[in-house]
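Yeah, one chain of the complex is gone here, protein chain that is, but the others are all in their spots.
Lettered A, B and C in written order, each chain numbered from 1.
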Amino acid sequence: MTVFLVLVMLFAGAYLVAVLEGWTSTGRLRFAGPFWAAVALLGRESIVPRKPDRVLYETAPVLLLVSAVLAAAVLPLGPHLVIADLATGALAVNAALAYVMVALVMAGWGPDGAYAMVAGWRFLGQLVAYSMLIVMPITAVAMRAGSLVTTTIVESQAGIWNALTQPLGFVLFFLAAMAVCFLPPFDLPTAPGELAGGIEAEYAGPRLAVVRLARMVLVVSLSLAVTVFFLGGWLGPFLPGWAWTSLKTLVVAATMLTAGRYVPRLRGEHVMEWGWKLGIPLALVNIFWVGITLVLRSM
Amino acid sequence: MITGARKGETSWLRRLAARASSKELAAFVVPGPEVARAFGLDLGAAGLRVVPSPRHASVLVVVGGLPEGLRDAASVIYAQMMRPRAVLVLGSDTASPLPGPDVSAPMDQESLSAAVARLRRAFAEGAWDPGVEDYAPEAAATETRYTCPMHPEVVQKEPGACPKCGMDLVPREVSSGESDGEEEEEEEAGELHHGSMDHGEHGSGGHEHMDHTDMGFMSMVEMTRDLQPSGDGLRMEWVEVPFGPLFPGLPGGLALTFTLDGDTVACVQSGSAVGRGGGCLQGVPVDDLLEHLGRIDPLSPVAYRVLALRAVENAAGVEPARATAYLGALEHERVVSHLGWLSSFGYLIGYEWLHRRAAGLQLALLRDDTGEGETLWGDLSDLLQRLRGATLLRRRLEGVGRLRTARAAEYPGPVSRAAGLPYDVRSEEKAYQDLGFEPAVQEGNDAYSRLMLHLDEMERSQEIVQAVGSVSAPDDLGVQDGISGEGDATVETPRGPARLRVRIEDGMVRSAELETPSGRHAQLVEDVALEHEVADALAGVASLDLSPWGMTR
Amino acid sequence: MAQAFFTGFFGLAAIWFGVVVFRTSSMVRSALALLFSQAAIGAMFLAMQTEFLGVLQIMMMATEMAIMAIFMVMYMMDPGGLGGMDMTHQKRLSIAAGIFGGAAAVAVSLLGGWGTVGPSTMPEAQVAALGEELLGRSMLVFETAGITILTAMIAATAVAIERRR
Partner (left out) sequence: MMSPLEQYALLLGMIAGTAGLVGCVYLIGRSFGKPRREEGKDVPASSGRLSSEPVWVRYHVRYYGLALLFLAFDMEMAFMYPWAVVYRKVGLEALLDMGVFLAILFLGLLYGWSQGALKRR
């Protein structure tokens, strides 16, 4: 039952995010837009490129969707509204997200097209840059909660949200989250102007539909992760828990979608250099900051 | 029915899909969106979503007829689009070798919207059809060749073993264009980038199926001894990747090919698929010269019209008084053209806001060309302010596409002015001097300084337009016919000085020589692209603001 | 029972992917096959109720094997496997070694006295216990691991960067 509920909300969220994206890109808010777009994609042909690595080419979209769904599966929408409340939930999120990269590398190599291949390896580089900025802030969050269980992490924020106690970690995690779902300005693997669609360039019809769906679900999962780890998940007055979670998640998603429109795409080398020379040191500072505050409080 | 319909009887499900695809028209634009904007067409407002890959497109939009240099490319793109697909042609009623067109319309916004409406209907009704024939232009035809994965220079018509290492040859499709005839050339290419992996010494032929034991444990040292190393001393294989003539990030018609070493540009070939040059002007009656020259470059028609006018006046020995009347038109076009470049550049570097804002302003300025709407000028200066303050934009572009100053000096126009060299044809013209014109100059000589220079130039041009008021473009020569003489004129087009030399004999152009800025700047492509990561290389090329129409084929 | 089934299932999956690593001629495929083989081992850990270990394995192998893939693409001949190369060599020796190794493993698993299987603790307790272990008895081991990783970093950097000096 919970599973069903959560999945329904997940895909509903994905749909709303798609609507939001349409709004940011065209300026018109069309609630039927994603539906028609999806049907149109289903109705179009979908070919396999000339001499592909068929296995990788076909696996990539599925794997992308699977990893996005699994990431959401361990994140709670409400006190008891979580598919799998794993003891290592916070870790499991990373595990699921790691396969986003695997999927994109497959999608890059599979079709034997130049644009796609460059895009695929580009994203592996992007992972090298953002991965630590996902992991380290989560560690700091786990320190405060004294547990990796996502529900416990939310409850640990009953007093005050993590976003306020560890703003540094929040900002880093937010940016890294945008990088995971390759939204602008981190859209190096899809870069329309630079690589004519990159990893998406060879997918069409139903396959493209799956890729797009996976992308949307991914955005929702990451926004949900930000909400759970830093914005106090379901905590909030008056409204029921799940409503608060959905509300916060959508706000985060909208911010992610709009933010990238007002800055140019980052250069790959900058993403890496800044991630390592700025991001990781700051993330470590964040960990120590949290550590010290916790020790002081316990005294 | 549409020409690119899918085969099949209609069912309710298919009708639904047809309806959907009629609502979601995704367009791939030929020659390119920048041309559509230059003609004042707003594809987005008409309901066409422009997409970067033919795989995602359902409509092929041809703007202003299909230049014959783009025929093959366009037919390949159309062949690679997924059915249901259709062709929309603007400003012409044929686009062979493309089928159809399903819908054609003159080039103005109203007819465009009407055409899109018709297109929607066509999709809704005819996306599926029992009778569908293949689209097979010879440009898209491929034939199978057999080649050795280790020795790409080995290319045979029939399968077999590689003469060099005895491996089974693998089939690979080549476009029938580049079959035997071009194989030699292709062979050189092979030698250039992977041919040098000639490691016959451990290939030790004869084996039906070589496995690693033959090669020892594949010592890369031996294997790559004679590959040319990259910047960091590693030796890898290179691959040739086309970035044109129909690449979404660059002006349509710019035929660019990068040889990539990983994600870095190792060799560059550039050219234009649409350039015409002055040759086409021979034997043209003088009265038509204006029209002909005006049609050379859709991205800056006015400048070339003025050029024609001045050349003829110069030939006729008329005092070029009337030329000064067209300052307003020239400068107005400069603003419009720079905005168009900004928009395309914004798309290339993924700056969505800039892409849309600049395009919107460009179209608005094209509509009320007096720029009278003070609001427009206001919006423009807002845009400029905002871009000057954009930090991430600076970080993105600084150092990209940098040239040696000495090199830039040979290329008068925005490029050299962005290198701190104040040369500008306009500063020598009296009309401009009277207005107290000062050429804009920027230091830096990279993509960022070029961007900033474009901003400055827009500001100055705007001032001039406001000072002059009239922005009417020359529509007739107004010289008595039957004139003869030598004419020579230079005009600072938005992309730099263009020079026309004509010899006219009793009303006919005997010979004409046209020097265009883009023709010169094309030689800089290699300088800005080589050894850069592909995105930076593209940004560098785009920062030169090339117009393929002005380049020579 | 189900536990045993899934353990076995993922075990076989791991082996099968391991075989694919050598049966394919495409470097990327074989790298990714190794990735999924390792992930399957992670799944085995899960089925054996060592959650932290399992999730960690599944997470780390994704990135590490992908990074292995880039080195295979950089340094192996014909990474696309277009030539249909055979990745196995010294067949007889390796077959023999394989059989022997397998037999040894089976023998150990059968003959080794495993003692009685204790009641499995809850995963949360496991993680906590692990943490206390790290900060308690095996702190030295833990710090030594740090030094080891440092050595690895320096060595890797030195080797990778040296080439272009």
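Criterion: a residue touches a chain if its C-beta (ideal position, glycine included) is under 8 Å from a C-beta of that chain, and two chains touch if they have at least 3 such contacts.
All figures in this text were calculated on a predicted structure; none of them were measured in a lab.
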Chains in view that the hidden chain touches are A, B, C
Considering the whole complex, which of B:R19, B:R37, B:R83 or B:R417 touches the chain not shown?
B:R83
Among C:V19, C:M74 or C:V106, single out the residue that touches the unshown chain.
C:M74
Out of A:P34, A:P76, A:G113 or A:G260, which residue would touch the omitted chain in the full complex?
A:G113
For the chain left out of this view, which of B:D108, B:E125, B:E240 or B:E459 touches it?
B:E240
Identify the residues of subunit B touching the omitted chain, counting contacts across the whole complex.
6-8, 13-14, 17, 53-55, 70, 72-74, 76-77, 79-80, 82-83, 128, 132, 134-137, 139-142, 149, 152, 172-175, 177-178, 194, 230-232, 234, 236-247, 261-264, 533
Contact set of subunit C toward the excluded chain (per top definition):
2-3, 6, 26, 43, 46-47, 49, 51-52, 56, 60, 63-64, 67, 70-71, 73-82, 122-123, 127-128, 130-135, 139, 142-143, 145-147, 149-150, 152-154, 156-158, 160-161, 164
Could you please point out the subunit A residues that touch the chain left off the display?
3, 42-43, 45-51, 61-62, 65-66, 69-70, 73, 83-88, 90-91, 109, 111-117, 121, 124-125, 128-129, 131-132, 135-136, 139-140, 142-144, 146-148, 196, 201-202, 205-207, 209-210, 268-269, 272-273, 276-277, 280-281, 284, 287-288, 291-292, 294-295, 298
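Here is the rule we go by: only the chains that are shown with their structure count from here on.
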What topology does the chain contact graph adopt: line, ring, star, complete, or other?
complete
Sorted by contact pairs, first entry is A-B
Taking each chain's centre as its mean C-alpha position, how far apart are subunit A and subunit C in Å?
27
Centroid from C-alpha atoms only, then distance subunit A to subunit B, rounded to Å. What do you get?
35
Averaging C-alpha coordinates per chain, one finds the centres of subunit B and subunit C separated by a number of Å equal to 50
Touching two or more other chains - residues of subunit B:
none
For subunit A, residues contacting two or more additional chains:
121
Per the touch rule, the subunit C residues reaching subunit A in their complex are 26, 28-29, 32, 35, 51-52, 55-56, 58-59, 62-63, 66-67, 69-70, 80, 122-124, 126-127
Going by the contact rule set out above, which residues of subunit A touch subunit B in the complex?
25-26, 36-40, 42-47, 50-51, 114-115, 118, 121-122, 184-185, 187, 191-197, 200-205, 208, 260-270
Per the touch rule above, subunit B residues touching subunit C in the complex are 148-150, 167-168, 170, 209-213, 215, 218, 220, 223, 231-234, 236
